[in-house]
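So that we are looking at the same thing, I have put the structure below in structure tokens.
Just one protein chain is left out here, and the rest sit where they should.
Moving on to chain A:
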Amino acid sequence: MQHKRMTSQNQGRLTIIPSLQLPPPKNHCKQLIHTASISKELTNPTLSLPLMKKIRNFCIIAHIDHGKSTLADRLLEHTKTISEREMMAQVLDDMDLEREKGITIKSHAIQMNYVHNGEQYTFNLIDTPGHVDFSYEVSRALAACEGALLLVDATQGIQAQTISNLYLAIENDLEIIPVINKIDMDGAMIAEVKDQVMDLIGCKEEEILLASARNGIGIEEILTAIVERIPAPKGNPEAPLQALIFDSMFNSFRGIIAYFRVFNGSIKKGDTIRFISTDAEYEADEVGILKLGLQPANEVKTGDVGYIITGIKNAKEVKVGDTITLSGNPGEPIKGFEEVKPMVFAGIYPVSTDDFAELRECMDKLQLNDASLTYEIETSQALGFGFRCGFLGLLHMEIIQERLEREFNQTVITTVPNVSFHAYTTKGEKLIVNNPAEMPDTTKLDHIDEPYIKAQVISLPEYIGNIMTLCLGKRGILINQSYLTTTRVELIFEMPLTEIVFDFYDKLKSQTRGYASFDYSPIGYREADIVKMDILLNSEKVDALSALIHRSRSQDFGRKLCEKLKELLPRQQFQIAIQAAIGAKIIARETISAFRKDVTAKCYGGDISRKRKLLEKQKEGKKRMRQIGNVEVPQEAFLAVLKLD
């Protein structure tokens, strides 16, 4: 899993580090001045060593919004990688959605050239996302690097993903350069944040760089530190090719574009290459390096980062984490990545049943650009054919839905999200239940286990009370409470995953006025009293609205959900009864009275436009409606559970 803390193996390796200043788990620091042996082993330094010595592969990691992409802008500007004309804020965030939301969703690699002491260096930079849903993007980027810039916002200090991303970097043996960013801001607490950083990673004060990515302060120092502190890649140019695919993209004209890091050997245009895990062989139609766009080259050498196009259009043949080697002279596979495990599941259905085939094509294509999306076909009585999809979190789910709509022009309905339950039948079988419809009948059920997580909340001491109330109310158990500094407290809870999936983060933010950050990692399954709650519209069960929920919550949940649905379902020409039921027992009900007319008075003085626009808007709303029995259900209604107070 991505969110995991240090493994025991890592902790073992790290015991060599002298400066242990805090009790576990915050003492996983690492020497900053890099010494010799690391795991990416040096075998045989040869000819092109001087070149390789001038490569620096690094990524920028941080908590969300601490300024990674803005710092990347400054580095690109300073090294003249991007012309003034091309420059814009967070230039690497090139997806529409990224620009609109102001967050990075996908890692982005780009190469720069930097002259230091008269020598030209090649930097391969990877900007990573900070949101907890996308930490798998971070872990892949890390595998291609020798170093990481760890950014900390001077006004916010260490936050939950500062810590989790730091641990990921340490697991990957990366050299860490801590940078305190946003020092230009009024609220910058430089001295305090320095203390936090020293505590966290066990470095010396002078090793911490100060910067303002917005105002371009400290950029030269960062570039120098990259040259001086991050080790050059090690590898054998003469050895058989071993290139790790750390990311891939789909381009409808060119097929799949795989991004790789060469660990040994080199890859040339025209080479016959082999993907080790699939054993498939292809010709390298094009290889090259990553600038703002793709820049073809004849060869990508040991230690460098590049891309390859082979004309493959089928996603399954190019796996992120796979190793590329040469057909004639194959090397060994490099350890790839753990498969991303989805955290939440929900159905995605076309609004019109006729569009299933088209949606399926779009899902296939979208998956090429987002390997973390998993899906399989399912059917719903209410919605017909669709997909049960696995997402990394709710933001991920929202993004997938938006991408389907914008990039693929699909109008879809997303059903109530749920976590993955384990159901044990009286016959002793174990079933994995990702969809309420798959839950066996209670008579056949022995017990149900639900996934638990360890949640880490970092906040200010004055909010401890609120956080406790919130987490305990969500069936959390407090495991540990500790002060990171006098003004920052860390609370660790064990909680059911299902409780944090929905509105936990929003509630946490509002309970702490935004002064809390949160990270989590799965800790296995525990038995729980889970029931299936169904929603009936005019006595017809709507399977897409069923939810699996803890019994203690069901009454309240059923009532609130019925109220919410009453708000969201448009009045129709007949009365609509909304009922929540567990088995045959109705636990809540609401009615929506029929509406009797909707015709507006007149088209005045030829003002046809106004009325047409009004109706067009109404139509837009209807586009997302699904007819269930005789009731029209708008798209938002399926996600009503996310909006319960």
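We adopt the following convention: a residue touches a chain if its C-beta (ideal position, glycine included) is under 8 Å from a C-beta of that chain, and two chains touch if they have at least 3 such contacts; residues count from 1.
Simple rule for what comes next: contacts and distances are computed from a predicted model.
Asks: Refer to UniProt and select, among "Signal recognition particle protein", "Heme chaperone HemW", "Dihydroorotate dehydrogenase" or "Phosphonate transport system ATP-binding protein", the name of the complex member that is left out.
Replies: "Heme chaperone HemW"
Asks: Who touches the missing chain here, A:Asn113, A:Thr469 or A:Gln573?
Replies: A:Gln573
Asks: Touching the hidden chain in the full complex, which residues of chain A are there? Just list them.
Replies: So the residues of chain A touching the unseen chain are 573, 595-609, 611-612, 614-616, 618-619, 622, 627.
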